[in-house]
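Following: one structure in structure tokens, then a few remarks.
Below is a slice of the complex: some chains, not all, each in place.
To keep things simple, chains are lettered A and B as they appear, and every chain counts its residues starting from 1.
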Amino acid sequence: MKPVFLRKMGAAVALAAFVLLPGAACAAQPDKGDTAWMLVSTALVLLMAVPALALFYGGLVRSKNMLSVLMQVFVVFSLVSVLWFAYGYSIAFTGGNAFFGGFDRVFLRGIADPARGEWALVSTFSKGVSMYEIVFAAFQATFAAITCSLIVGSLVERIRFSALLVFVVVWFTLAYLPIAHMVWFWPGPDAYTDAAGAEALNASAGYIWQMGALDFAGGTVVHVNAGVAGLVGAFLLGKRLGFGREALRPHSLTMTMIGASLLWFGWFGFNAGSALEANGGAALAFLNTYVATACAVLSWTFGEWLLKGKPSMLGAASGAVAGLVAITPAAGNVGIGGAFAIGAIGGLVCLWGVTGLKRRIPADDSLDVFGVHALGGITGALLTGIFNSPALGGPGSVTDWVTGATGYPGIAAQLLTQAKAVGLTVVWSALVAALAYKIADWTVGLRVNEEHEREGLDIHSHGESAYDY
Amino acid sequence: MKLITAIIRPFKLDDVRDALAQVGVAGVTVTEVRGYGRQKGHTELYRGAEYAVDFVPKIKLEAAVPEALADACIDAILDAARTGKVGDGKVFVMPLEQALRVRTGEMGDDAL
């Protein structure tokens, strides 16, 4: 395994279309076990958004806003998926500069020629192992779409539906795509054939990739990115009516628990799928995801028990999500011991995030997107830098893609790199988010009116009620 | 006729209904209500947010009874609903001017 993060050889550089002869033995042809695993992983990430995230969030709002939350996640997920296939994939994963890709794959053109039975292939992290580009594009689509869906949690119970859609289009285009490109775009292992060309190849990769930052499955790209955009939104939207005075109780923690459980289940696709193969690296990422989540459930549960007197189901569920977020950048980048530590620490940090830290932030980040996703993502990104160390059981990372040699620059150095990647993501995401909310506000208005909010978004925005028992 | 309204603890409903049947009250109507009084509620904590839930689940039981049955009925409720702890509830008695049975149009005591 190449225990590094991601992605594909630039279309302009090395993308090659092979004729697929069924049954023919062709070394470069994708392994069917890999294909099976990646298709399943893609479906699992879709499941994480609809219904898992939608339920996790929806259960936490009042019943009069339940459908609005489900709807926001469902439509944002669909919208971003369509935009992804239209132009997002091309901007994120074809060659361009260190910040943006190009337009070679707009509407996925050239990704397959079904009439001739030809499928474009892309590299994985292993030399000589390829995958269908179709599968890679679909897998990545789910990442883009769930990232935008995550932001919803900060905005619920008051954002205008049309404003959310406007915001998402802008933020997806100007924040998600460049950050994904910066972190994950690189020429792929097969391009590296001799030392001479390596320098130039390195330079063609994304900005943060070039820095050497590690992000296995999206700690920065997904969680920090979304968490920051959420917090900015909470500031700009203002607090919900009655916030701090009335009881804004979850209407169904049962739904929240279902959501958290399905997130755990689906996250195996998210993290272990990010290995791009059904190999030992995927197995490690899988196990680490399992271990860290279980540890975070326990650390949050016992932490809350100690500090607040009672362990709550919402706490256990939140702990699971915190652990999943924290292990995301680390999944294939640390050893099993690292997963124990990252899970336990991630749970405690996020527990503090939604209790201690939250009180000091004068915003209504309604479902704690910042406290769980941004904070968990930052914790995970930094700890990845530490536990990546071979001395701590980690794999280190490939330092020379020609020979496949691995190394580790030392804890301080790697930690600094990780911190820089996080910092850049925070700033970029925040600025673009502010702009995107403003555009939404100018065009359609950010927030529903008071009566509308009081009676619930379900009736007013969507003309329905969630329940009629 | 009287309308007897009792606010009781939910788990006492079956006992009270049986006690009323004993004294000859064959019909009652019950509503799920929430009560506020001396009995204190509980606190719920959702992530950082702490909510005091002051209202306690109660059952409101209404029985329209002939004058003659009113006292027996009240006693029956008091007996059956009592646990002796704060929050056992109340019984209210109100005058009922008329009662009718929808099915037959019967009026007064006959309707009950």
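Note that in this section a contact is a pair of C-beta atoms (placed from the backbone, for glycine too) under 8 Å apart; a residue touches a chain by one contact, two chains touch by 3 or more.
Small disclaimer: the values here were computed from a predicted structure and weren't measured.
Shown is a single representative of every chain type; counted across the entire structure file, the complex carries the copy numbers A x3, B x3.
As a working rule, only the chains that are shown with their structure count from here on.
Here the CA centre of subunit A is 54 Å from the CA centre of subunit B.
Contact residues on subunit B toward subunit A in their complex (touch as defined above): 44-49, 51, 53. Partner subunit B is touched in their complex by these residues of subunit A: 60, 247-250, 308, 310, 312, 314-315, 318, 354-355, 358-359, 368, 371.
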